[in-house]
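Before anything else, here's the structure in question.
Below, a portion of the complex is reproduced, with chain positions unchanged.
Order as written gives the chain letters A and B; numbering starts at 1 within each chain.
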Amino acid sequence: RAQETNSKTTKSQLTEVRPNLSEPTQVSVGIYLVDFDKFDEQNESFKLDGYLFLTWKDQRLAFQANQNNLGSKTYKPGEIWLPDVHFANVELKREKAYTQIKVNPDGTVNYKERFKGTFKSEMDVRRFPFDRQKLKLVLESPLNDTEQVIFNVDKSKTGRSSEAFLTGWKIGEQNAVAEITKSEVENIEENQYIYEIDLFRDSDSYFWNIIVPLLLIIAVSFTVFWSRSFESNTVISFSSLLSAIAFNIVIAEELPKVAYLTFINGFILISYLVICLAIIQIVIKHYLNAEKKEDISMKMDRICRWLFPTSFGISNLILILIFLI
Amino acid sequence: RAQETNSKTTKSQLTEVRPNLSEPTQVSVGIYLVDFDKFDEQNESFKLDGYLFLTWKDQRLAFQANQNNLGSKTYKPGEIWLPDVHFANVELKREKAYTQIKVNPDGTVNYKERFKGTFKSEMDVRRFPFDRQKLKLVLESPLNDTEQVIFNVDKSKTGRSSEAFLTGWKIGEQNAVAEITKSEVENIEENQYIYEIDLFRDSDSYFWNIIVPLLLIIAVSFTVFWSRSFESNTVISFSSLLSAIAFNIVIAEELPKVAYLTFINGFILISYLVICLAIIQIVIKHYLNAEKKEDISMKMDRICRWLFPTSFGISNLILILIFLI
């Protein structure tokens, strides 16, 4: 009975007590991205599916390799001590599809976990649709005790699947660092492993589906400078304005729902403005004609034929300077 | 065996019985906001991610510090007595990502919890898009027994992360108070800790995306006062009306879906009204011309050229007075 108690204690110690208490445990961390599930610019979050690899040494688990155990022993969570890690920027908790723990004869523990979670990461879509984003996964140890667990980057297991895709984005390079930072919340030091991945928005479809049609509408609105019929001109310019607004309805779903101005908002605003100015020009022309000042109105037309396209181009250049450079 | 039973009782007492029953337990409460997840004006709720800190003294857990326990002992929920607190305004329950309990040698218990929940808080968006909101988290003890647990504000652990953001809002100051109030439901006194945080809506994008385009449409609709062609005037004013309505479709998604009038509703209504009045003006002008009273119609135009913009401006000033001041 004493032995039983003893064995129980041993077992409890094996699962609850860190190996080699006299020095911190070195844990090699690897994150391997399998796929993105969702990308939400409004809430600045993304859903990710991946593998988490942890490797450390627990001398107590070392064993003599033989034919039966095939060079490694398999354990279940709860049977041995595991470093208690969690993502700092995950929404609530990561979900685990499955975990797998293998111990080599020398006591090296290989922990592999397939996880999924919604992660919060600051995103800036001001340059939309020409923006890039840097997504972050921050792994922490909730014990907040640098003396106990030290993260190292396991380069061989940090990466991403070649089949990972995020519709509308080109996936760039991933990068991982391990660092010790001061906690904002409490007066303690924290151990962090940060996995970063670059995303480049695929702007082609936005160019053809949003910018080109708007340019076509602007172009046809400029035909008023070649027409001398006031009735037709009002139809042309107001229909252009209506077309631009109606087209804005079409594309409303594709624009990011953020509460700050983006490049594309600026472009649409300039489009509205230039069409409204063309409307004011045709009324002035009409007014001049009514006042028998046809020569001035003709001159005005000739100037506007190049003034409007030029101004529109310059405004957009300024917009590009402000937002994109 | 007797001893075993005894130890069991002791353990049960440790977890179920409050320390020092003769006087209420003083619990220092701290809430630290990590991030906002969602903000719903229609249901007047918000999702929040944060830390809850509770600190109290349990003399029974005091111990002799030595090299092994590193100055503090760690417990799991269920192993010791915990004050039973909950949020009064949370939807159902808060979700706990993880909890961490550390006891100092003097018996001070430090409870830390990462939580997430959807909280209900009265919101008034009548001033939209120039509104500010005061969000509340109300922590209560369900035992409703002020003799048992007294909340204190733990200022050092009340705060918010510098990385917390809520897209479309500037986050202001947080504030926390502990108070004893009379329950509305039952004839008992309740112990409350209230954490408040101010939010200021970022109105810039609403100004440029909603108000400026509508002002442009109003402006071009006023060109009818300089034109004498009835055919063109009908096109101008009706296209302006259609543009305003179509533009309203574009922005419908950005307006708060509340069932009361907001500042922006008033602004849109005035826009519709002013365009409709311009339509009536052009028909009267046309009618006068048909009746050979061109001089009156000319005079009318001259008056309207300043009357309409002025009236529009004054109406909006009144609107601002009613809604914003």
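As a working rule, a contact is a pair of C-beta atoms (placed from the backbone, for glycine too) under 8 Å apart; a residue touches a chain by one contact, two chains touch by 3 or more.
Just so you know, these numbers come straight off a predicted model, no measurement behind them.
> Please state how many copies of the single repeated sequence make up the complete complex in this structure file, given that 2 appear here.
5
Operating definition for what follows: only the chains that are shown with their structure count from here on.
> Measure off the straight-line distance from the CA centroid of chain A to the CA centroid of chain B, and report it in whole Å.
25
> What part of chain B is in contact with chain A in the complex they form?
Against chain A, the touching part of chain B is residues 32, 35, 37-38, 49, 51, 68, 70, 74, 95, 97-98, 100, 112, 116, 157, 159, 161-163, 165, 167-169, 202, 204-206, 208-209, 212-213, 216-217, 219-220, 223, 226-229, 231-232, 235-236, 239-240, 242-243, 246-247, 249-250, 253-254.
> What residues of chain A sit close enough to touch chain B in their complex?
21, 42-45, 86, 90-93, 120, 122, 142-143, 145, 147, 184-186, 230-231, 233-235, 238-239, 241-242, 245-246, 248-249, 252, 257-261, 265, 269, 272-273, 276, 279-280, 283-284, 286-287, 290
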